[in-house]
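Missing here is one protein chain; the remaining ones are kept as they sit in the complex.
On to chain A.
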Amino acid sequence: MSTLTRADGTVSVSLANIVIVALVGAALVFVAGLAQSETLHDAAHDVRHAVGFPCH
């Protein structure tokens, strides 16, 4: 169905799966890096600074 291994070894992945994975990744990055909740900010503070997110 959505998996197809071609002759050159590349694999075809359904677009839906790619979008799901990218969205989960973006959600993780948002929560850890950008969300302005006070608790999250305090907990992730040092990482946000070290990784170069805008903080404070």
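One rule holds for everything that comes next: contacts are C-beta pairs under 8 Å (C-beta built on N, C-alpha and C of every residue); 3 or more make two chains touch, one makes a residue touch a chain; residues count from 1.
Criterion: contacts and distances are computed from a predicted model.
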item	value
Identity of the absent chain, which is to be given by its UniProt protein name, from "(2Fe-2S)-binding protein", "Cytochrome c peroxidase", "AzlD domain-containing protein" or "Putative cobalt transporter subunit (CbtA)"	"Putative cobalt transporter subunit (CbtA)"
Residues belonging to chain A that touch the chain removed from view	1-3, 5-6, 8-22, 24-34, 36, 43-44, 46-56
